[in-house]
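One protein chain omitted, others in place.
Going in written order, the chains are labelled A and B, and every chain counts its residues from 1.
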Amino acid sequence: MSRLSPASLLIVGAFMVPLFIELPVVLSFVGVNLPMEVSLGMGVVAFAMVLVWSEVSEKPEAADA
Amino acid sequence: MSTPGETAGETVESAREMLPDNSFLIQYPHVSRVVRSLFLTAFVAFGIGAFMGVLQALHRTGIARIVESADYYTFLTLHGVLLAIVFTIFFLAGVFTWANTRSLDRPPVSKRFTWFWVVTMSAGTAMAGIAMLAGLLPSIDISADVLFTFYAPLQAHPIFYIGLAVFVIGTWLAGIDWFRQFLAWRREHPDERIPLQSFMVLTTMIMWFIATLGVAVEVVVFLIPWSLGIMPAPNPLLTRTLFWFFGHPIVYFWLMPAYLLWYTVLPKIAGGRLFSDPLARVVFVLFLLLSTPVGIHHQYLDPGIAEGFKFIAMTNTMFLLLPSLLTAFTVVASIEHGARQRGGTGYFGWLKALPWRDPAFTGMALAGLMFAAGGFSGMVNAGMNINYLVHNTLWVPGHFHLTVGTAVALSFMAGAYWLVPRITGRKLYSRPIGLFQVVLWFVGMVFMSAAMHRGGLAGIPRRTAEPQYPQVAFETVAGSVGSLRLQLAFGGVLLFVSALLFLMNVGLTAMNNKPARGLDSALPPALSGPEQSPTVLDNLKLWALIAVVLVILAYSLPLYSIVQGAGLYPAGQEASPAVIAPLLEVIA
Partner (left out) sequence: MHVHNYEKLWLGASLLLIVGFISTIVYGAAGAGITMVNDEGGQVNPKELGNTSGFDDPGVTKVGPNEYEVHIVALQFAFQPGTVELPANSTVTFYVTSRDVVHGFEVAGTNANTMVIPGEVSQITVEFDEPGEYGIVCHEYCGAGHHSMAAELIVREPSNFTMQDDTQTPTSGNETTNATATPTGGESA
């Protein structure tokens, strides 16, 4: 069984969008140049990780392996 | 909201008997009908406006130019008028009619009068709509490509201005209707506190009566006679100032029905109670007092207005932050209370206990969150000198798509998911689609509005069909202009899809044969009730008087000096395009 319901995934995913859109701007203040495309790509990867975690985390050993 | 077929009608009719006696539809079938017809107009305007929105997003970014760039401005006028004036105000009228009736527990005084203002508002809308649409047909000599901030010397056809005047008169009549309903209640309950929802309706309407005086003078005294060719072109700065006299408070006219939903409906959906009734009243009184004497903050960059007047507007604007900050507190506190009632615990853990699956809740919560972001970009706009960096750039639509385009529009959509079953007796067609739709709006708006804010900082102007110039290279902070364009267009497409899903979901709800259940119309009482607040808060005459005095203080000198400067009808002003002749042809 997945840990997060489709509705929770939707909402978690939605909250990640502003984070990864604003990340390059925040970084530009400290002089780091992160292209927007890379940041959004990182967002997709992060969401995929949440998705995987949600599916397998029922068995903590499996997640460690 | 179409009428159901014969058999469908019967299911719902018989199911209606299963609704509790105190459900709104059973108690007030006629008022429910009024609200349904107002919502119908609001949603039609919303659909057309959203379509214009996606066209604009694709056009100005150069992704797809379906229309001529010269027609872009006709579409933009339609977008602004249909969404910021028709959608918002018709929905407001529906919510206020519902809220005033529900909280006073009595119907409006006269059915005829109610329908009279509904028809007046609709007729005005139709006239203005015809004038705008005719701009797309070169064969007809009518146009209104003046955007929703119609000031001279850009000129629209008289039908546009007359339509707007009729529409505003319709809203005045609506306000009178709600006041009569209140006075009738008052006769029966001489010593009671004004019920909270009705209090919100009445204070908002007093604010509206004061605010619309500016636009009424602009349109009736100057623009209509000028567009008919009876009077010369008015002082452009004067028409701008009169417009913004009304143009800022209209912002709060959009927002107040959303606040009404946040204060009174959202706590119920979250499973809790409003934190404080007195504070809610204070907030609405503050909006009544401060909404109007700030309009000059839209004219920080106008020549012909002394710095001191701009400064006064700026100070008032900053104080106008106060009621919104108080609202943030009360709403979050009420939701948290709800979450704890539902078993939520911990510092942040209670967030998990909220009804996130309910599109009505999630929509309003996301709307509130975006409003916080919109508040920050609004503070930049309000800052008299930082404003120079962003005035009239894409930053500004970026800002107000967070506020009116999301805080208001998304709250209205979420509110509709809750309210439409209550005025139709039909079950919401699909909750999952509703949830997906409100989240999609949020995501689409993050994309579109972030790109707009950034484009604005680079100096990309708003209201421009092709903001790509041989002479100008825009420099952005993070990401290229090209990627900003993609983001803007992508967000616009998501928003449009979300709007379609909403309309579909509401349309199918209106035709749904499954009856709604458990539509108790009572709202839970506040944790601190009205008895905790001083009765002076309910003294509407006093607040109206103070509001008028503040407006006179803020506006009499600037208006006087503008008229002193260039006069009412300065020499050398000319209409563009001139549309005097066509009217006579149309009549003939």
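In this section, contacts are C-beta pairs under 8 Å (C-beta built on N, C-alpha and C of every residue); 3 or more make two chains touch, one makes a residue touch a chain.
If you're wondering where the values come from, they're calculated on a predicted model, not measured in any experiment.
Contacts of the undisplayed chain with the visible chains, over the whole complex, involve B. Only one of B:235, B:292, B:334 or B:483 touches the absent chain when the whole complex is considered: B:235.
Of the options B:75, B:90, B:117 or B:151, the residue whose C-beta touches the omitted chain is B:151.
Screening B:341, B:480, B:513 or B:573 for touch with the missing chain picks out B:573. Seen from subunit B, the chain kept out of the figure touches residues 69-70, 72-73, 76, 145, 147, 151, 153-154, 235-237, 240, 275-276, 278-279, 299-307, 310-311, 314-315, 318-319, 321-322, 325-326, 329, 333, 379, 382-385, 388-389, 391-393, 457-467, 469-475, 528, 532-534, 561, 565-566, 570-574, 576-577.
The criterion applied here is as follows: only the chains that are shown with their structure count from here on.
Remark: subunit A and subunit B have CA centroids separated by 34 Å (rounded to whole angstrom). Residues of subunit B touching subunit A in their complex: 356-357, 362, 366, 373, 432, 435-436, 439, 442-443, 446-447, 450, 454, 477-479, 483, 487. Of all residues in subunit A, those touching subunit B in their complex are 5-8, 10-11, 14, 17-18, 21-22, 24-25, 27-28, 33-37.
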